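For this depiction, one protein chain was excluded, whereas all remaining protein chains were kept in their positions.
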Amino acid sequence: MELKQAFDTVRQRSVSICAPLQTEDYVVQPVVDVSPPKWHLGHTTWFFETFVLQPNLNGYQVFNTDYNFVFNSYYESVGARVIRTDRGNLSRPGVADVYRYREYVDKEMGKLLAQDISKELHALITLGLNHEEQHQELLVTDIKYILGHNPLFPAYQEDYNFKEQPVASSHFIAFPAGIYEIGYTGEGFCFDNELNRHKVYLEEFSISSALVTNAEYLEFMKAGGYTDFRHWHAEGWDWVKTNKINAPLYWHEVDGDWMNYTLKGFRAIDPSMPLAHISYYEAAAFAAWKGLRLPTENEWEAAAPQLAWGERWEWTESAYLPYPGFVKAPGAIGEYNGKFMVSQMVLRGGSVATPPGHSRITYRNFFHPPLRWQYTGIRLAK
Amino acid sequence: MELKQAFDTVRQRSVSICAPLQTEDYVVQPVVDVSPPKWHLGHTTWFFETFVLQPNLNGYQVFNTDYNFVFNSYYESVGARVIRTDRGNLSRPGVADVYRYREYVDKEMGKLLAQDISKELHALITLGLNHEEQHQELLVTDIKYILGHNPLFPAYQEDYNFKEQPVASSHFIAFPAGIYEIGYTGEGFCFDNELNRHKVYLEEFSISSALVTNAEYLEFMKAGGYTDFRHWHAEGWDWVKTNKINAPLYWHEVDGDWMNYTLKGFRAIDPSMPLAHISYYEAAAFAAWKGLRLPTENEWEAAAPQLAWGERWEWTESAYLPYPGFVKAPGAIGEYNGKFMVSQMVLRGGSVATPPGHSRITYRNFFHPPLRWQYTGIRLAK
Amino acid sequence: MELKQAFDTVRQRSVSICAPLQTEDYVVQPVVDVSPPKWHLGHTTWFFETFVLQPNLNGYQVFNTDYNFVFNSYYESVGARVIRTDRGNLSRPGVADVYRYREYVDKEMGKLLAQDISKELHALITLGLNHEEQHQELLVTDIKYILGHNPLFPAYQEDYNFKEQPVASSHFIAFPAGIYEIGYTGEGFCFDNELNRHKVYLEEFSISSALVTNAEYLEFMKAGGYTDFRHWHAEGWDWVKTNKINAPLYWHEVDGDWMNYTLKGFRAIDPSMPLAHISYYEAAAFAAWKGLRLPTENEWEAAAPQLAWGERWEWTESAYLPYPGFVKAPGAIGEYNGKFMVSQMVLRGGSVATPPGHSRITYRNFFHPPLRWQYTGIRLAK
Partner (left out) sequence: MELKQAFDTVRQRSVSICAPLQTEDYVVQPVVDVSPPKWHLGHTTWFFETFVLQPNLNGYQVFNTDYNFVFNSYYESVGARVIRTDRGNLSRPGVADVYRYREYVDKEMGKLLAQDISKELHALITLGLNHEEQHQELLVTDIKYILGHNPLFPAYQEDYNFKEQPVASSHFIAFPAGIYEIGYTGEGFCFDNELNRHKVYLEEFSISSALVTNAEYLEFMKAGGYTDFRHWHAEGWDWVKTNKINAPLYWHEVDGDWMNYTLKGFRAIDPSMPLAHISYYEAAAFAAWKGLRLPTENEWEAAAPQLAWGERWEWTESAYLPYPGFVKAPGAIGEYNGKFMVSQMVLRGGSVATPPGHSRITYRNFFHPPLRWQYTGIRLAK
């Protein structure tokens, strides 16, 4: 019964996020990393249809066999997939069809959830809900990208209620050298990449109590941070020059003032707020300019109980790699995390776009170094 | 009054073409040559707003100043343009906004058309209507592309009434060598590229009375036409290999049978119908395989009074170049045709997607050699 | 005996062109259109080995069977070809090997030429010599590109004796409307693309007696010719912006003065000399800026007996297309010209790099519109 309630709550939340959209906003894909909102709605539904209903609900009828082709993402085990860049070319199935698909699957899931659920099935459905929560965060950031790259700069909601707070004054918190335990422990849900819990030895370190603000980052910009290669990784410097980067994503200089696109529309930069929408390269360059560095993910996790976190995903200096004893689950579900453990950096914390309760201090988010469309920010260490 | 009636008829026709669409179909741009239907609707409206209403209707208020940025196409004289490949990324203005824009401009045009119209203004509005008719043909072909590249293969209209006819039996019609007159003459509208009327000397030639059929093209395919470089231009052969071309656009082999996507949906190939959706390279290769050639545009125009034409745009062996004495019009309108006179081939005739009365025997259509999404076909000469 | 002498003279000339090179200069390929000099030396030799010696000299032993793979160019009939962009990656066969290959083939050709030669074989060898002369022009322009794109700007020969002359004062020469005959006539060698001789009707036209000078082109540049889209084809304007073109190839602005790389080294622009190294787009834009146009190839050929020509290949307004009655030769030789008859523009005349006696007034040279590394210039018409 609790699972039924969780299911209904999570599923409804995806729909609520899309409520302010016009039909056209559901369809487009301005860059490869952003997916059309209707794809997110369909894909999360397809997950339940394919991995939960088909193997577990007697007599389940697939809604539309063509949808596997359209809403599969990267699960190589399950049929051919649409080339990812093509998602924005597909006008059909339309938005109304996708909502019908959701209703159909939700109804069937209701039948299943009214039955006795094995422990394995319970875990699988819980995974599906956490999967959908991940796509809810992407829904928010992808919608922001779609609207924020439209020359009309339409607001998502004029009166959108941000959960953001100005950054409190900061100080460095010191931690002694020694052995720390890292990784998930407990009874609740966690992703496979948070396991196994294991010991690490950390040298002594200090970590900032607060995130870097827009004001601090503007100082970096005014000091010529984007034009001095010495602060940058070689790869980051190439990225700056190739893409002519001179500010965070969504920032625009208008008559000498820095403005940015927000979900409420086009606004002046608020200097007291935490910086957002920067790449790993920018995070590392800012830290180098300060004579400091980013924390490792282990340092972050060790320090987390003493930190305020959750408004911005925080780039760490750690690459996304398996923990000691990491084991992939068998079958398609095993493709969930392990296959991405190369060439990405770990982010810790959570953001204003993260569903409530979704993250935790052992949570490992990961993105490629140049990506900026998530609510990414900076916490310094030394 | 006649102009008002023409205006209303042409403007209504664009709306009618889009009537069977779902909102989502208006938005996407699967390839750079295809534009979203809502862009066509907005762009043709922007033409009247920018070139007709703003300079000529006292007190005209621009509907939305941002729309110039969104709906401009290639007119370099008129402000910065959106990068063309970006059209499919713009969810706003939405479809309803675009229709409001059309209604607003049509109403304002009604005011203007109720006034005395100078000869120059009459010509300009007539140009705008011919421009819109060109986009009506693109609307049909772009819609076909959008729906025909969707894995669900949705029909445009299940009961769409094609104007296509099976090809009649063909024979070659001979024309003697001599001087012929080429180019538009008369009182009606023509594009600048049809002028000046001038003399050409043609060697004797023969031209087929009928277009190549699907059946004839299937013979070429079965004879290995796509795998023998000898039939192809070097550039065409590279195109075949790079893009793994083995059939006309929209053709799919299913269990050994050739099917194709049509506006009525996915159907078996009808062998008696005129071949469509082939590139210049394919047209030339087919002709070479036959030991024949394509006609030049001058031969076509000389022969046209004795030919049945209008179902397919016919690739000619002529590059798109200015006629003797060609002069560009001054200002932005001068960008209409002359700037495209390089690297394209001329097509003559008209197609099932061409608005009634839009084409004529002096009409010069032009596309780049590899393009196939228009209703392009083959007529042979020798 | 005459053929033997022609053979020796032409073959020796290729070697003489390369005499001033260092071994390293024979190897590199800075862009796809430029081939390494050792490739030209090998490819022209391969032509005689493959098309002349193998089928016609009893007991001929191929020098090295791997060379077919390395020195084939675009003859699809004769085995797999090396991807063209790869030519600059091949250090072997080395320069000495290539010269040994030439000596071997020349010696075997000597045996063949001492025999009775059929008319067909005579024609084939003559084609091979004209083919080698075409590559001699490419050798000069490719060497210029290789040395002129080296940051050390090494001279080909400090005391290189240019055949260039300052441009004489110019006037327009008028030609009446009427029928003219176009295409090769006579007993000598011509390429297949110069046939058949046929009648054309030309409207009256005037053509400049002289080529455009560097001084005249500098005026265009100073008048902002490269920054005003109105002079340009749409495709040309994209080319200017994408490649940031602001001057002819090899021109560099140094402290406010225009310099250019020449085969003698880096020199100040000589204003009286004929302009060189411009694309078709630049030629057409210059003409548009002048309120004039380029001649068609038919006009050029009709006027040629009254023109001084030969220092620069002259861009015409004509696309490269077959003449009436053009027939491809059978077999690999048939791939010579016909397969390139799409997307290229015709150039007429000849250049300082053209071997003496190689060109003639019916000669049709052709290149893609953006290419500039040939000695291309402008003659105006109206």
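Order of writing sets the chain letters: A, B and C. Residues in each chain are counted from 1.
We take it that contacts are C-beta pairs under 8 Å (C-beta built on N, C-alpha and C of every residue); 3 or more make two chains touch, one makes a residue touch a chain.
Keep in mind that this is a model prediction, so the values were computed, not measured.
S.K.: Which shown chains does the hidden chain touch?
M.R.: Visible chains that the missing one touches: A, C.
S.K.: Touching the absent chain in the whole complex: find that residue among A:158, A:235 or A:253.
M.R.: If we include the chain that is not displayed, A:235 is the one touching it.
S.K.: Which residue, C:26, C:99 or C:232, contacts the hidden chain when the whole complex is considered?
M.R.: C:26
S.K.: Residue-wise, where is chain A in contact with the chain that is not depicted?
M.R.: Listed in rising order, the touching residues are 74, 76-77, 177, 179, 198-203, 205, 229-230, 232-237, 280-281, 284, 293, 317-319, 321-322, 324-325, 334-335, 339-343, 345, 369.
S.K.: Given the full complex, what residues of chain C touch the hidden partner chain?
M.R.: 22-30, 38, 66, 69-70, 82, 86, 88-95, 146-147, 149-152, 154
Operating definition for what follows: only the chains that are shown with their structure count from here on.
S.K.: If you connect every pair of chains that touch, what shape comes out? Choose line, ring, star, complete or other.
M.R.: It is a line, because the chains touch in a row without closing up.
S.K.: Please report how many Å separate the Cα centroid of chain A from that of chain C, as a whole number.
M.R.: That gives a centre separation of 57 Å.
S.K.: On a C-alpha centroid basis, what's the spacing between chain B and chain C, in Å?
M.R.: 36
S.K.: Centroid of chain A to centroid of chain B, CA atoms only: how many Å?
M.R.: Computed value for the inter-centroid distance: 44 Å.
S.K.: List, in ascending order, every residue of chain A touching at least 2 other chains.
M.R.: Answer for chain A, listing residues that touch two or more other chains: there are none.
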